[in-house]
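Entry: chain A
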Amino acid sequence: MVQRLKARFGDAIREASLDRKQAIVLIAVEQLREISRYCRDEEKFDMLVDLTAVDWPKREKRFDVVLNLYSFAKNERLRLKAHAGETEPAPSVCEIWPAANWMERECYDMFGIVFEGHPDLKRILLPDEWQGHPLRKDYDILKQDTDWVRENLGIESGQ
Partner candidate 1 sequence: MQTLNQALFIFFAVLAVASAILMVTRRNIVHGAVFLITTLLSTAGIFLLLQAEFLFIVQVILYVGGIMVLFVFVIMLVNLDVSMRQVQFNRQWFVAGALALVLAGQFLFAIWVGRGALRLPAMASEISPKNTEAVADALFSHYMLPFEIASILLLVAMIGAVVMAKRRAG
Partner candidate 2 sequence: MIPVDDYLFLSLALFTIGVIGVLTRRNVIIMLMSIELILNAVNINLMVFSRMWGTVDGQVFAIFIITDAAAEAAVGLGIILAFFHNRETVLADEMDIMKW
Partner candidate 3 sequence: MSDERTTKTISGMDSVNTTVLGADEIILNMGPQHPSTHGVLRVKLKLDGERVAGSECIIGYLHRGVEKIAEHRSYQQFAPYVDRMDYVAAVSNGLGYCEAVEKLLGTEAPPRARVVRTILTELQRIASHLLWLGTHALDIGALTPVFYCFREREEILKIFEKYCGARLTTHAFRIGGLQYETYDGFEEDTKRFCNDFAHKIDEYETLLTENRIWVGRTKGVGILNAADAIALGVTGPVLRASGVKWDLRRAQPYAAYDQYEFDIPTRETGDTYDRYVVRMEEMRQSRRICLQAVENIPTGPIMARIGKVLKPPPGEVYHSIEAPKGELGYYIVSDGTTQPYRVRVRPPSFINLQAFDKMAKGALIADVVAIIGTIDIVLGEVDR
Partner candidate 4 sequence: MGHLIPPSIMPFVLPVLYAVVIVAVLPLLAGYIVLMERKVMADMQARLGPMRVGPHGLLQPIADAVKLLLKEDIIPDKADRLMFWFAPLVSVTMALLAYSALAIGPAFQIADLNIGLLFILAISSLGIYGIVLGGWASNSHYSLLGALRSAAQLVSYETAAGLGLISVLLLAGSLSMKDIVQAQLDQGVWFGFSVPFGFFIYLVGSIAETNRAPFDLPEAESELVAGYMTEYSGFRWSLYFLAEYANMIIVAGIATTLFLGGWLRPGARYHEHIPGTGIEWLDALPALLTLGVALYSLKLAPTQPVKIQKIVMVLVAVLCLGVACVLAGALFAPPAVMQGIHGAFWFMAKVFAYIYAFLWIRFTFPRYRFDQLMRLGWRFLIPLALVNVIGVGVAIVLRQQFAWGPIVSLIPTTLATLGVAMLLAKDDAPVAEAQTAAGE
């Protein structure tokens, strides 16, 4: 399956590996949308199980956008990973799998990854005016957007 992918997209496929018997394919973030469309149509990965991100602050392209796919026909799972930088936006896969809508909003809310092409990209879990993205490694666990808390809840936040 990896050969077919390499034949189709050439160098966009960075590397393919197996970690604990689970297939992982690292791809270039620019090609994310085309590769996702390919996986869904040709490779029958018709369900986007999960879309999330992992923050590696030390790398220059710090975010890993991770897509877990599942194919009903082949009863197989595939994980696409793409390195995305802090500033440049990642392509949104909402048109391919509508399920990605809320997951991408959560990634934007927690990590600050901007998904261009997303119909309504705004915070989903935190209040809209909240400053900062909590799941980033540099966002200390005790830190809180104190001014939002003070002005909305009227209490001096405990931390």
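Assume a contact is a pair of C-beta atoms (placed from the backbone, for glycine too) under 8 Å apart; a residue touches a chain by one contact, two chains touch by 3 or more; residues count from 1.
Picked so that all candidates are chains of the complex that A comes from, given by their letters.
From a predicted model like this one, the values you see are computed outputs, not experimental measurements.
Engineer: Check each candidate in turn (1, 2, 3 or 4) and state which touches chain A within the complex.
Structural biologist: The touching one is 3.
Engineer: Can you list the residues on chain A that touch candidate 3 in the complex?
Structural biologist: On the chain A side, the touching residues are 19-20, 22, 24, 46-50, 52, 54-55, 66, 68, 72, 75, 77, 79, 97-99, 101-103, 110, 120, 123-127, 134-135, 137, 139, 141.
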